[in-house]
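Remarks on the structure that follows.
Heads up, one of the protein chains got dropped from this complex, but the rest are sitting where they should.
So that you can tell them apart, the chains are marked A and B in the order they are listed, and the count of residues begins at 1 in each.
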Amino acid sequence: MGKTSTGNYFEDFEIGRILRHATPRTVTQGDAAIYTALFGPRFALTSSDEFARSLGLACAPIDNLLAFHIIFGKTVPDISLNAIAILGYADCRFLAPVYPGDTLSATSEIIGLRELSNGKSGVVYVRSAGVNQRHEVVIDYVRWVMVRKRDETAPARPGGVPELPQAVAAQDLVVPSSLNFRGFNCDLSGAPHLWEDYQIGEKINHVDGMTIEEAEHMMAARLYQNTARVHFNQYMQNSSNDARRLVYGGHVISLARALSFNGLANGVKIAAINGGRHVAPCHAGNTVFAWSEILDKAEISGRRDVGALRVRLFATKGQPCTEFPGATETGHHPGVILDLDYWLLMARRAA
Amino acid sequence: MGKTSTGNYFEDFEIGRILRHATPRTVTQGDAAIYTALFGPRFALTSSDEFARSLGLACAPIDNLLAFHIIFGKTVPDISLNAIAILGYADCRFLAPVYPGDTLSATSEIIGLRELSNGKSGVVYVRSAGVNQRHEVVIDYVRWVMVRKRDETAPARPGGVPELPQAVAAQDLVVPSSLNFRGFNCDLSGAPHLWEDYQIGEKINHVDGMTIEEAEHMMAARLYQNTARVHFNQYMQNSSNDARRLVYGGHVISLARALSFNGLANGVKIAAINGGRHVAPCHAGNTVFAWSEILDKAEISGRRDVGALRVRLFATKGQPCTEFPGATETGHHPGVILDLDYWLLMARRAA
Partner (left out) sequence: MGKTSTGNYFEDFEIGRILRHATPRTVTQGDAAIYTALFGPRFALTSSDEFARSLGLACAPIDNLLAFHIIFGKTVPDISLNAIAILGYADCRFLAPVYPGDTLSATSEIIGLRELSNGKSGVVYVRSAGVNQRHEVVIDYVRWVMVRKRDETAPARPGGVPELPQAVAAQDLVVPSSLNFRGFNCDLSGAPHLWEDYQIGEKINHVDGMTIEEAEHMMAARLYQNTARVHFNQYMQNSSNDARRLVYGGHVISLARALSFNGLANGVKIAAINGGRHVAPCHAGNTVFAWSEILDKAEISGRRDVGALRVRLFATKGQPCTEFPGATETGHHPGVILDLDYWLLMARRAA
């Protein structure tokens, strides 16, 4: 078994250690098409080369979240193969656009460790970066996961918990310089509402629901070369608590994002993810709904053509969002499965 | 909810109104590959760049029906989100070929309205056009759908039912001028039978059957960015009559067309759809079979290399087609789900 990787355990991590993850991945129009088939996104920027050109790009970029999932997938064999739970994300920024033909690879740095008091596991904080073939960072984010110890008697490593921002500051949002929203065409994009039309505190029910099948979430996770066993191995899951394969959390993010088109059609690009939690598990057969709350609005420094909306996106299962089920004093409404906080770019009205 | 679209209701439509549908869509080799994976078509023209070049095209075009479904999908949010039923198609012509890299968008004109006597809904007739990035119309067709009224007391709009041809006239069929069947290679295409070999009245059982899965028809509909809720939302469908998600009617058309390869292998291109009806619903788990009847044959004006066959294509569920189950005096054989009338282009024997 010396040649089979069984992944890292808590005691294998060390603060400051850099991991170069395996298998560079050229992202293609084929990947983009499968992403469309799995989630049905309708945002004009990623759907149409012509629309992307009208905003100054060379062609339709790869969906931010597809790129995110691919980078995330690369980190799994080294970071979370023995994870008990993915606890959260923070400080995720989308920097350079990713185009079909770009090759992505990923590295991570261990930035925090905290052994749990039961001595059986610990929390690992990693900052991961996705880099293209020109060595430009395209995505940069932090996540933390609870990882099992291989040997419960192994001594605790020097630990520490990193300081993480509550949210990416608006002035740190990156809008690619080539991306110009001046000619943004609302007839084509699907809705008349621009940045000025959204109010802080506004709630939007995205109405539609989407039922998930096993084949779908497994195809998605394999497309990302994500190897977490809980998604694929029903034989093993038969002895888990709910005896089901678990849907990759990022699948719910992508579904909720696609559903959010109905209400946020002009939010064509995610600029940053401030934080996110998978509040409850999702399984095949669940019907996912979504709603959004506008948390904040920000101007983009030096730009009159585009602004940012800070959005809190909730996804539910088996629970339409007419009543906006969300956070409660003690946690979340029982139907909620995702609580995501992100920055969205949206065209502004011409002055 | 002001920013969420809930679709148009019967009283929102007005004869002469033009709708420009959202989200232009660049069609790629990725889309073509997923189409192959979902239906398994084997027609040489759309399968092989080399074969397409031997007929004068730049490369393999996108399957006619894939382009049709994409254009159809764009019309759904504006036309049929509140549809009770899709009643029929007519006068659909495939004009310019669609190639990977082309960007399609869609517009519709309301050409007829007829309120039903119950006052609860009405029939909307629309002519939709799919246009590429060079502003060439690639597809043009009429469909009519039964749409709910939002307010049953709303007064009836000025109505009218358009006159529609029983079939596209043979002289109106368009064969792209670059497409030349003179070098058509039957060894490669899979059958020796050419236009001359088919007789009016001939019936062909396509033999094979294909069972549909939920993941498949949902991936297809999302690939087309079709948002009709009945295909995706099992939670909502639980309170429908049959408590099942409904398979998009176009899925059955594509399946039946792919099955028809076995008997019509040299019918590599659909030129027009004269009419079509989804006679009964289709659900995941159904096994679809198909058979064809040759209704008519026509020469193409000015062309000796290619002719047209008018074909009536029946699809059934759970019903092999050995006995050619089709129309009856009072409707259709109970197993029939699709009754489609279309024009097929097929190479002729060299003079």
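One rule holds in what follows: a contact is a pair of C-beta atoms (placed from the backbone, for glycine too) under 8 Å apart; a residue touches a chain by one contact, two chains touch by 3 or more.
Bear in mind the structure is a predicted one, so any value in this text is a computation, not a measurement.
J.: Which residue among B:G263, B:G276, B:G307 or B:P325 touches the omitted chain?
T.: The single option touching the absent chain is B:G263.
J.: Can you work out which residue in B:L87, B:L116, B:A129 or B:V207 touches the chain that's missing from view?
T.: Counting the whole complex, the residue in contact with the absent chain is B:V207.
J.: Given the contact definition stated above, which residue among B:D12, B:D49 or B:D296 touches the chain not shown here?
T.: Of these options, the touching residue for the absent chain is B:D49.
J.: In the whole complex, not just what's shown, which of B:H193, B:R277 or B:H333 touches the removed chain?
T.: The single option touching the absent chain is B:H193.
J.: In the complete complex, which positions of subunit A touch the hidden chain?
T.: 1, 3-6, 20, 22-26, 28-31, 33-34, 77, 101, 103, 105, 133, 213-215, 218-223, 225-227, 229, 232-236, 245
J.: Residues of subunit B in contact with the chain that isn't shown?
T.: Touch set of subunit B with respect to the missing chain: 28-34, 36-40, 42-44, 47-51, 59-60, 187-191, 193, 197-198, 204-211, 213-216, 262-265, 285, 287, 289, 318, 320.
The working rule: only the chains that are shown with their structure count from here on.
J.: Using CA atom averages as chain centres, what separation in Å is found between subunit A and subunit B?
T.: The computed centroid separation for subunit A versus subunit B comes out at 36 Å.
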